[in-house]
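Structure record follows, encoded as structure tokens.
Just one protein chain is left out here, and the rest sit where they should.
Each chain gets a letter, A and B, in the order it is written, and its residues are counted from 1.
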Amino acid sequence: MRLDRLPTLRINPSETCTLHYNGKTSAGVAGDTVATALYANGVRVFGRSLKYHRPRGLYSLDGECSNTCMAVDGIPNVRAENTPAKNGMHIDAQNVQGSADFDWMGFMDKLDWLMPAGFYYRTLHKPACLWPFALKQVRKVAGLGKISPDFKMKGRYAEIYPTADVCVIGGGAAGMSAALAAAEGGLRVILLEARPWLGGSFDYRVSPYDGEKALYQRARELAAQVEAAANIRVFKHAANVGLYNNNLVTAFQVGPEGGAFDERYIEIRAASVVVATGCIERPLLFENNERPGVMQVGCAHRLARTYGLLPGRRAVFSIGHDLGLEAAVDLCDLGMEIACVADIREDGQNPDLLLALAEREIPLLRGWVAAKAYGAKQVKKVTLRTLEGSVKRQLECDLLVASAGRTPLTGPLTLAQARLRFDAHTGYFLPADLPAKMHAAGSLTGRNHPLAIEASGRLAGLKAAADCGANTAEAVAAAAARLSQLPGPERGTKLVMAPVKGRKSFICFDEDTTVKNIKQAIDMGFDVPELIKRFTSAGTGPGQGGIPGHNLPLFAARYQALAGATPVPTTARVPLVPTLLATYAGAHHDMCKRTPLDELQKRDGGVFRRIGVWQRARYFSEDFSCREEVLNVRNNVGMLDGSTLGKFRLHGPDALKALQRVYVGNMVKLTPGKIKYSAMCNEDGCVIDDGVVVKIAENDYYFTTSTVRAGETAEWFRYHTRYDGWDYHIVNFTDALGVINVSGPNARKVLQKVADADLSNEAFPFGGYREFVIQGGIPVRAMRLGFVGELSYELHAPASYMVCLWQILAAAGKEFGIRNFGVEAQNVLRMEKCHIILGVESEQRTNLLDLGLGFLWDRHKTETKTVGTVALRQVEADPARLRLVGIEMDDPRRAPRDGSILVDKRIRGYVCTARRSFTLERSVGMALVEAEMAALGTRLEIYEDECNGQKLAARVVPMPFYDPQGNRMRM
Amino acid sequence: MALTITCPVCGKRNGYEFRYGGEDKGPRPVEEGMTPRSWCDYVHMNACVAGVQKEWWCHKNGCGAWFTIHRNTLTNLEVEGVEVTS
Partner (left out) sequence: MFRRFKPLWGKKPGLKSTYDAVIIGGGLHSLATAYYLAKEQGMSNVAILEKNFIGFGGAGRNTAIVRANQRTQENVPLYKEALDLWPILTKELDYNLMFNNCGNLNLMHSEAAMNAARMNVCTAQFHGVESHLLDPRQIKELEPAINISPDITYPIHGAMFHPPGGVIRHDAVVWGLAKGAAAHGVHIHQQTEATAIHTDGGKITGVETHRGRINSPRVLVSAGGYSAGIINKMMGVKLPISVLTIQAMVTQPLKPVLHHVVSSGMYHAYANQTLKGEIATGAHMDQWPNYTTLTTAHYIKHQAEALSEFLPFLRGVKFMRHWAGLADMTPDMAPIMDGNDPVEGFYMNCGWGYFGFKSCTAAGRHMASFIAKGECPERLKPFGLRRYENHRLMGETAALVTYTPDN
């Protein structure tokens, strides 16, 4: 039965939904959370605790602990208490063997004496053979939720990156006041609220705001103003999860049912931030303080006022704050029997509330506290005691509303590096200093009076506007003056725990950490809260610091009072609210680059691989040895898409100086029409790139880099000339130009058919560079290179012409047997020719000389300060380096797998690339080997993976293996 | 993503648009008389300052300029108001 006529309700009792739980269907109403729907259906035990399998029930409604973490539609650890109920949801209790009500692991609760703080560290390892078995059991009992390894997440996830002048975190009265104040001058304001509605702690309360209105009416009034303001963007149901330097705020928002997204990640950059997150309640520490039926004041009150559910029939209150008295009065008026209210405070209560209690004949015990709750699965009885423990009284009840006081939600502040200081007056950790452009407002600051909450919000909002350059000085002064006339922070309760030993007083519900465990940890030398956390796990469960965050440091300080300890807050960490990976991933999708010839190659059966940012065709058949592709290049002609090659123009008065700085070769010697192969080293002389350079005109050069270096080449040039102030420009043509490599003895015949230039060996010799036009329309830059060891033309053309060029060449080459070859065939071809690929024939520490490329280095251009040459000079005489050598296997049919190592008693090197060569009918490769073993003819032993000590025999042979004179590429 | 860097060309931008280029160690030394140790000092050795240091950055996802800024390694924030040209 719902209280369906309350003006404060956030449900719509006329719209129902059906949930499936524990083999039954439960009816909920629109606006219910999963937990409130189940509660309405009589569910009191929602799950079992981690270690002791204690029954756990509804304790708060904001998800500070794992009590109501349930599996919803296969998703584990869903906070039932603030997850909207949706029709057809399947709900399961967690950490139960059987059901939540009848869990046969419940006996664990009796074994707590076996599991003191840190018991894992001190047991299960003796004898050593015990541990592997124990480990399996430990894994099984640990963990809360269950998920299948092939679980597939459904739903839509989005992400947005709004910017704002002011971001206000918290949509209560303070936050709304701050947003309205900040927005007055027209600034762009964002307001984040975790609940699906604005209103905060005013939302469900009928206490008077002023003479005319109740608090909930005031909240709705403010909400209407906020929603009406054009320059305030409100994100409701959006929990703040992170706050970073420079006021970067992150949050995730739950989408409305049937909306465009299920959840979305929000990343906000704001000039100024107001934190008005308010307070949660500080759990009361007593025996069985987490028994189902024990709940916090706000939980009991909101169940009734927001969800229309009377949380029990007969309640005992043990509280330390006026909100407890207010709830007792209101719940009494709504029809609940209040057996007694025990207030920790001896005095200081609001006289109006005292009067209200008296009018309703609710007994009030001042200076009393709950000491123990009874009842196996639900509270049946409670013992109250005076604070020093001398007098006790027992009362029967089915609800124990328990709360020690309030705790400010300072998480966002500490994430932003605000320092917290313990304030003895309020009993809160309050910010001692706030970072620039950050403000705190509302009950978070200890204010409790409704007008003061709003006034502090307004002041913070105006200050935030000032951070954005608004001229609010006068308004700030007025708001500050107003706030100073309103009631200041109220005195808070000092009590940390009831006068009990604490064996079953839980300081952290999620990890089943008791007061006794904390004492044990401190006794063992874990004396600061962060260490206690690590040793006892308190505060490291699904709810993080929500439940123990305040009590742990307070209790630790009290227990060590003689050592002069002061309370030190524990560290808050991102995400402040646990957040789905799906939500963080948002609308993530793969981004890669495809060459202009991608579609054509796919049509031709290309097998693609991701190389860096690119997708490239690696094979053109299922035969990954590429025999046909290789032999066709050797015998006829092949065509390779080389568009991923880095391509650059370098021009300007100081272009030559820049080239001289980064290339080891001497670029003064460049002449138009000829290409120069050269390399770049890093400061250690290690080779980082190779490619060709062409002089196009005076002070105008064109050069290529390897695929992986294309993205960094411009940076590299500028980095190494950053102190020089040279005047040159570097333009990256990598995406603008495509490349087709036509290689093989028939290459000239193919190209001559379509080119408007003389391609004879005399007119365009090996090592030459020409510009001409293909079929009267496609301008190409052509280079005669020999990477694969055959007559070869590398054609660079605008990307938009590439498809056309490819088709022209394919048609022209048909009679000569042209076909595609891929990256792996190229790899084999160039290996036979002993042309290196950096990163394959080199490791990080391989220098120019190690690779036998010393001939590229012009040693006489010292004035150019060429990058890497100092190191090369210093290391030239070092005999103890790895050198690149050619190797030939004794067995011509068996090449070692790449990455195999060369060994004798120790490792002497490794195989970079080796293949059984179809062209040569030998098995050959290249290896990096210690210099003393690099001499021709040296016998090598190759150790492959899984070889069981059976090594392969090889010897060092001259390079290259194929066409050593280089005649074929000069044809 | 909270670091922002002020590019002399593009202004204050998200730090992830930039590439770090090392502590500012001054121009390349002349090669004459360079010992392995003095060269190693220039290339590899860092002061590892805990506090404000002058350092190189490149606006790699922007204009491509290299420039120096001052940044506090204890806060990961750019320190503005210090002269930023080398």
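Quick note on the criterion: contacts are C-beta pairs under 8 Å (C-beta built on N, C-alpha and C of every residue); 3 or more make two chains touch, one makes a residue touch a chain.
The model shown is predicted, which means the values in this text are computed figures rather than measured ones.
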| item | value |
| --- | --- |
| Touched by the hidden chain, restricted to displayed chains | A, B |
| Selected residue (touches chain absent from view) among A:S537, A:Q660, A:N746 or A:Q826 | A:S537 |
| Full-complex contact with the absent chain, from A:L144, A:L420 or A:I778 | A:L144 |
| Sole residue of A:A27, A:A473, A:V574 or A:A736 that reaches the chain not shown, by the stated touch rule | A:V574 |
| Sites on subunit A contacted by the missing partner chain, in the whole complex | 50, 69, 74-77, 113, 116, 119-126, 128, 131-132, 135, 138-140, 142-153, 242, 244-245, 248, 250, 265, 267, 417, 519-520, 523-526, 528, 530-531, 534-535, 537, 540-542, 544, 573-575, 578-586, 588, 590, 592, 609-611, 618, 682-686, 688, 708, 712, 716, 824, 838-840, 842-845, 847, 871, 874-875, 878, 880, 897-901, 903, 906-907, 910, 943-947 |
| Subunit B, residues in touch with the chain not shown (by the definition above) | 1-3, 16, 19-23, 36-37, 39-41, 44-50, 53, 55-56, 71, 73-76 |
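In this section, only the chains that are shown with their structure count from here on.
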| item | value |
| --- | --- |
| Between subunit A and subunit B, centroid-to-centroid distance (C-alpha), Å | 27 |
| Residues of subunit B touching subunit A in the complex | 1-4, 19, 21, 26-28, 30-32, 34, 36, 39, 43, 56, 58, 60, 64-66, 75-77, 86 |
| Contact footprint of subunit B on subunit A as seen in their complex | 244-246, 248, 267, 417, 683-684, 714-715, 718-720, 722-724, 862, 865, 869-871, 873-874 |
